[in-house]
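Just one protein chain is left out here, and the rest sit where they should.
Take a look at chain A:
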């Protein structure tokens, strides 16, 4: 039996559909079967479809039908927000910054959290620890200045400077 679609190759895929008692038979060759849309009913649903669904749900309120995110684009790789919506994939690590505001609610929906508390890479990690230390010292400095403890403030200022240099030299 020849393929119903191309009429050239031998059919290898036989598909019987019974809908409301009406029977319909389709015979296809391998090639045409791959492109045959009706077979996609179950298989086309992937994690990325879910993501897109989540994103669409998030556009609620009066702006729902306004495509105001159209121009949002990653500065580095050029991926647009709409492209991300279609594939569920980012183009580069910078996308996380470029789409940050849209992303946080999405992450909360997927993971029920929005901050990482697990492993930190050793090299980048030391920088992060220093940054946290700097923030702490800056707070102390502010307090010292308020209390007019200038000697202590000078000490703290030097320490902050030193730590900042450490980060920059890396």
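Structure notes:
The rule is short, and it goes like this: contacts are C-beta pairs under 8 Å (C-beta built on N, C-alpha and C of every residue); 3 or more make two chains touch, one makes a residue touch a chain; residues count from 1.
Here, contacts and distances are computed from a predicted model.
Not every chain of the complex appears here, and the one that does not is recorded in UniProt as "Protein-arginine kinase", selected from "Menaquinol:cytochrome c reductase iron-sulfur subunit", "Protein-arginine kinase", "Peptide/nickel transport system permease protein" or "Helix-turn-helix protein".
The residue touching the chain not shown here, chosen from A:6, A:107 or A:167, is A:107. In the complete assembly, the contact with the undisplayed chain comes from A:92, out of A:13, A:72, A:92 or A:137. Where chain A meets the missing chain, the touching residues are 43, 46-48, 51, 77, 79, 88-93, 96, 103, 106-107, 110-124, 128, 131.
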